[in-house]
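A single protein chain has been omitted from the complex, and every remaining protein chain is retained in its original position.
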Amino acid sequence: MNNHWRTTTLSTVIALSLVLAGCSSNTNTDANSDANANGENKPKGEAAAGVSKTGFPIVAQPLVQKMFARIAPVNGPFKDMPVFQDYEKLSNVQADFTEVPTDGFQEKKNLLFASNELPDVLFRAGLTPLETIRYGTAGQLIPLEKLIDDYAPNFKKLMDQYPEIRSAITTPEGHIYSLPTVVTLGAARTDKKWINQAWLKKLNLKEPATTEDLYNVLVAFRDGDPNGNGKPDEIPMTARASGGPGLGLPVVAMMGGSFGLDNQLGYNINLTDGKVDIWMGSERNKELLQYLNKLYGEKLLDPEVFSHKEADYLAKQGSGNAGFFFDQTNNPFLEIADQYTGIAPPEGPHGDRIQSQGAPVPRDFGSFAITSVNKTPEAALRWVDYFYSDEGSTLLRFGREGEHYELKDGMPYYKEDFLKSGNQAKITPYAGGGAPHLISEKVASFINPPQVQEAQKKLDPYMPKVRYASPMFDEETARKVDVLRTDIDKYYEEQSTKFIAGAISFDKWDEFEATLAKLNIDELEQIYQTAYDAMQK
Amino acid sequence: MSKPTAVRRLSEERLFNAAVYAVAAVIIAIVLYPLLFVVSASFSDPAKVLAGEVWLLPKGVSVEAYTNILQNEKLWIGYRNSILYASVGTAINLIMTILAAYPLSRPDLPGRKTLMLFITLTMFFGGGLIPTYLLVKSLGMVDTMWALIVPGAISTYNLIVMRTYFQSSIPWELQEAALIDGCTNWRLLLNIILPLSKPIIAVMALFYAVGHWNSFFNALIYIRNESLYPLQLILREILMISQSDAIDGNVGLEDKILLAESIKYAVIIISSLPVWLMYPFMQRHFVKGVMIGSVKG
Partner (left out) sequence: MKTAQAGRTTAAAQSRSRPVPRLLKQAAKRYDLYLMLLLPVAWYAVFHYGPLYGLQIAFKHFNPAKGIMGSDWAGFEHFERFFDSYYFWRLLWNTLSINLFSLLIAFPIPIFLALLINEIPSKAFGKWLQNITYLPHFISMVVIVGMLTLFLSPKGGPVNTLIETFGGEPIRFLESAGWFKTIFIGSNIWQNMGWQSIIYIAALAGVNPQLYEAAKMDGASRLRRIWHVSLPGIVPVIVILLILDIGHFMNIGFEKVLLMQNNLNLESSDVISTFVYTTGILKGEYSYTAAIGLFNSVINLALLLLVNRFARKTSETSLW
């Protein structure tokens, strides 16, 4: 017994000291393994120094690139996606993904930079302009503008064709730290205004042309029992809920055009004769919010419009029980698509009629970036550039010909039996948004069927001539903009929500305006003005 | 003279007891109702739950929600992970807490006041998230289970409770006698102290295990790989974020939402089950352990 305990004690002590030793040396071994990891990349990088500027493979020797990527809930594992399997064989570049789920991605992305534990590449990273500038200036992201000339021919061609891409991603110092998702297909940049034409027909109504018409139609939807089940369970109008503080209120953006409120420079801005006008405190915005408040108060606007989850919203679309709502495609309600048709923006009380909601050609900012630890940025850039061609984009979006898609008139279409398998979103990183690639007419058969094209045509006449993307500021200004916008956006969204929901009365509008002024909205406007002027030069 | 007072006192006593039982009944109802509702709802027809028809007993009994959960792979991976993290984590917690609590409970240890101060001070301030993250990263623990275990290896509060227990319920003369007999401190701890401390160890095990089982924030920060996610993060997705693909299959979207609503109740039951199963076994020690431990804390 005694002996037994002595040995136990002894072994505990030994075990403890081992643990201790393990603990204290951990940092060193870790540093070593870090060095090793870099070392491992290095010989390969060096061996692959000859990154070919055209053709495949990109590198002669296999090259591994560590990529930090967001994975959407609808996606399958990246390593199982045909695009990455096939492209690895083609390019000789192996993408080693760290797949981080959308929920929690933002936290982990920022911690990655904060702890300087960088991958080679950020893929589908959703970097904001401020993050891009902050991490670019800090030297964690490398400037790509020079490399683009030689190693990104497809992307360069797009930049030449659409100058707004360059202005949207170039910092005032002339650096490009990240590549966006480029959307040349107009229909992929707007949310269509879908109305339930089956209900219109049943109730003998016309497509609404003005906001007043719309109101009457919605009232009829509410009271006329268009779904014929005898219960007042119709949802006359609904919209997406806000994605979070600072991400805007979709329902305001969707209806703003009818009140002359545009969306320029990626913000609540009207451009008139070269003058930047932030319209949040304007009389027109008040009218818009009053209109929405009226809809909300009379139960015409979905009471869950601020709170329902994305899944709920999509389900409402698919249920056929919604009268009027907004979405880019008809995919969520494909089975009952015939019930719906797209309409033009309704004309407002002052004759305004613009489709103000809409994204610029460089739609998703910060989709792709290369970090300073990357030994072969040329190869990484060439790797992603392929996705900016129709051919590469087809691979990314459709997978393998014959297995997942077939060509009709030179356009890829998903095969019927593949679609039936329900795996469409699992095999492509485009599902869930934000992947760096080109979305052109050629690769849009699925998201741009005739019905969506029709709906887009209704919007086209009312689109602004140019849609300016967010300007890039220098770091100092970007920080200032962020400080200002943190408070302003939060306040604006919160108050707008309350105005619409009737939680505060419009008597408080003066107070609202005064607070915006106190939050230095004028200074913000001035900053945007300066940036806009610089863009015009 | 004394008889009426006695009678009055008796009836007053009865009245008082009746009031006590009445209040107790109300409390029981308040505590149990939500739990019973969740159980009933999990066994009910989801449409009836959504329509507000279920209020106490299941309506349109169905185990569909449970069969659906059984097919949810993510949930089971999370389950497995959480069991692993909770068991390894709790073992480490217990070892570390005992190693700290016992020496600090010894009245004959020079410097123990200073050491106690060194330890208790940490309850009231910290270095913040970023420096802690940098530390965990430099130890190579990011995206491993250790990030969820090592930074929380000791809860100072539990340490104090345990130390108090050692101090107050194991007679010092017994320890002194053993030491005079030539027993080493290690043997004293393993042979005498620990066997006498079963209640507090059981309680601590429960505390720590429940803590591991229920925590989600550290995983949100440190774990990237979804296959390492603990149950609570998966739960958060199902309960709060309501991803439509929490359930897969070829049902229409509306059915999916219904199903998502209905599995929520079942998911709550399934995820709380291990803790509630542990509970009756620990419960006995529990009152003893916590009472002795914390009162003098």
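Chains: A and B, in written order; residue numbering restarts at 1 for each.
Heads up, the rule we're going with is that contacts are C-beta pairs under 8 Å (C-beta built on N, C-alpha and C of every residue); 3 or more make two chains touch, one makes a residue touch a chain.
All values reported here derive from a predicted model rather than from experimental measurement.
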Which displayed chains the hidden chain touches across the whole complex: A, B
Among A:R70, A:R134, A:R353 or A:R382, the residue in touch with the chain that has been omitted: A:R134
Touching residue (missing chain; options A:P77, A:P163 or A:P303): A:P303
Contact footprint on subunit B, counting only the chain that is left out: 5, 12-13, 16-17, 20-21, 23-24, 27-28, 30-32, 34-35, 37-38, 41, 49-52, 54-55, 96-97, 99-100, 102-104, 106-111, 115, 118-119, 122-132, 134-135, 150-151, 153-154, 171-173, 176, 184-186, 189, 210, 213-217, 221, 232, 235-236, 239-240, 264-265, 268, 271-272, 275-276, 279, 283, 287, 290-292, 294-295, 297
Residue numbers in subunit A that touch the chain omitted from display: 13, 16, 19-20, 23, 106-107, 110-111, 113-116, 130-131, 134-135, 138-140, 242, 245, 303, 306-307, 372, 482-483, 486-487, 490-491, 493-494, 497-498, 501, 503, 515, 518-519
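One rule holds for everything that comes next: only the chains that are shown with their structure count from here on.
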Subunit A and subunit B, separation of their C-alpha mean positions in angstrom: 39
Footprint of subunit B on subunit A - complex, ascending: 5-6, 8-9, 12-13, 26-27, 29-31, 33, 71, 73-74, 98-101, 103-104, 107-108, 111, 114-115, 117, 309-312, 314-315, 318-319, 332, 335, 422
Subunit A contact footprint on subunit B (complex, rising order): 130, 133-134, 137-140, 142-143, 184, 186-187, 190-191, 220-221, 224-226, 229, 233, 236-237, 241-245, 248, 250, 252-254, 256-257, 260
